[in-house]
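Here is the structure we will look at.
For this depiction, one protein chain was excluded, whereas all remaining protein chains were kept in their positions.
Right after this comes subunit A.
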Amino acid sequence: MAVCIGVIAKENYPLYIRCAPNVENEVNFHFTVHTSLDVIEEKVASLGKSTSISTTDLREFYLGQLYPSEDYRIYGYVTNTKVKFVIVVEAANTQLRDNEVRSMFRRLHNAYTDVICNPFHVPGDKIKSKSFDSVASSMIVPERKKENPLVI
C-alpha cells in the first residue's frame, strides 16, 4: 500500500497530500510528488500527440510507474480534467501488483468525483472532505523503517 497520496490540480498546485503517519520528513514527499509532475506532463503530452481528438476521451487515465527512485516507486494517473493523482509506494513493498495500484487510483478517482459533486465545494480549493480523507487513509500504510545495511 501507499506511503503517500497526492492530488494535484490542473494548474499543478497541490489539492491534497497525505503521507503515512510515521513519515519523518513530509517535505521530501512533497519534493517527490512535485518532481513527478515533470514526467506526468511529458507522458500526457506524448499521449495527446499519439491519440486523435475523437479518442482523447477514451484514453487511459493510468500512466503507470512514473520514475523509480531507490526507496520509492511513484505511480501516476491523470483525469480528463487534468487533475493528477500520484501514489508513492515503498520500493521494499514488493507484493503490490500493478492492477492493485490501478484499483487504488480508481477508488481515489471515485472519491474525488464525490468531492467535486458536493455543491459546497469550490472547485480548485484544497480538499477537506472527510470521506475523501478516509478513502485516502485506507490506502496508506505506515512506512517501514529502512533497515540500513549492517556495517562491519
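The rule we apply is simple: a contact is a pair of C-beta atoms (placed from the backbone, for glycine too) under 8 Å apart; a residue touches a chain by one contact, two chains touch by 3 or more; residues count from 1.
Keep this in mind: contacts and distances are computed from a predicted model.
UniProt lists the omitted chain of the complex under the protein name "Trafficking protein particle complex subunit 10-like" (options: "Trafficking protein particle complex subunit 10-like", "Heat shock 70 kDa 8", "Actin-related protein 10" or "Dynactin subunit 4"). Looking at A:N22, A:T35 or A:N80, the residue that reaches the missing chain in the full complex is A:T35. Contact between subunit A and the absent chain runs through residues 11-14, 26-27, 30-31, 34-35, 37-39, 42, 67-70, 91-92, 94, 123-124, 146-152.
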